[in-house]
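On to subunit A.
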Amino acid sequence: MNFILDHYNYWIVVFLMMTGFYIVITANNLVKKIVGLNVFQTSVFILYISEAKVSGGTAPIVTEGATLYSNPLPHVLILTAIVVGVAVTAVGLALIVRIKRAYGTVEENEFKKMDDAI
Partner candidate 1 sequence: MNLWQGIEPSQLISLSILLPFVGALLVIATGKSPNLREAVTLITAIVLFTVVLAIYDYISQGGEIGLELIELFPGLSISFEVEPLGVLFALVASFLWIVTSVYAIGYMRGHNELNQTRFFCCFALAISSVMAICFSGNLLTLFIFYEVLTLSTYPLVTHAGNDAAKKGGRIYLGILLSTSIAFLLFAVMATYSLTGTLDFRAGGIFDDSHNKIVLSVLLVLFCYGIGKAAIMPFHRWLPAAMVAPTPVSALLHAVAVVKAGVFSILKVMIYIFGLDELKDLATTDIMLYIGVATILLSSCIAMTKDNLKARLAYSTVSQLSYIVVGALLASSIASAGAALHIATHAVGKITLFFCAGAIMVASHKKNISEMVGLGRQMPITMAAFAIGAISIIGLPPMAGTWSKWYLTIGALEADKLIVVAALMISSLLNIAYLLPIPVKAFFNTTTGEAEPWSWSETREAPLPMLIALSVTSLCCLVLFFYPQPLIDLVNMIPGVSTQGEG
Partner candidate 2 sequence: MSDFIDLVLLAMLALTGLRIIFLKDLFAVVMLFGIYSFLTALIFINLDAVDVAFTEAAVGAGISSVLMLGTLALTGREEKESSHSSILPLIVVFITGAALIYGTLDMEPFGNPDNPIHKHVAPRYIEDSPKEIGLPNMVTSVLASYRGFDTLGEVVVVFAALIAVLSLLGVPKEGQEKAPASGLKSHQVLRVVAKLIISPIILFALYVQFHGDFGPGGGFQAGVIAAAALILYALVFGLPNAVAVIGPRFLKFMAAAGVLLYASVGFFSMYKGGNFLDYNKLAADPVAGQHYGILIIELGVGITVFAVMLNIYYAFGNQVERSNIQ
């Protein structure tokens, strides 16, 4: 029981990740693919932040009377990763806009038919 209590957080995060991953590979609509990618990445962020948590600790900002702080390093990494995520999202969406203009659709199976896929 203790084992479950100690790990349930990670397991739910794994579930969330896989939800995002599933959306990425199955979505036919490109926008939804990008949403899936974001869900996937966001869940990974939760994994990192969960690692950083210290029970009974506080946010890693020096405060009077606090002795236990949570680990600041994963926070830093995830700050960076969030930014990377939004950058990729912006590029992906820009590509989608162009694809819509060039093909008239953003459904994968539709434009696959238009060009001979390799």
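Picked so that all candidates are chains of the complex that A comes from, given by their letters.
Rule of thumb we're sticking to: contacts are C-beta pairs under 8 Å (C-beta built on N, C-alpha and C of every residue); 3 or more make two chains touch, one makes a residue touch a chain; residues count from 1.
Small disclaimer: the values here were computed from a predicted structure and weren't measured.
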{"item": "Touching candidate - 1 or 2 - for subunit A as found in this complex", "value": "2"}
{"item": "Contacting residues of subunit A [partner candidate 2, same complex]", "value": "2, 6-23, 25-32, 34-36, 38-39, 42-43, 45-46, 49-63, 68-80, 82-91, 93-98, 100, 106-110"}
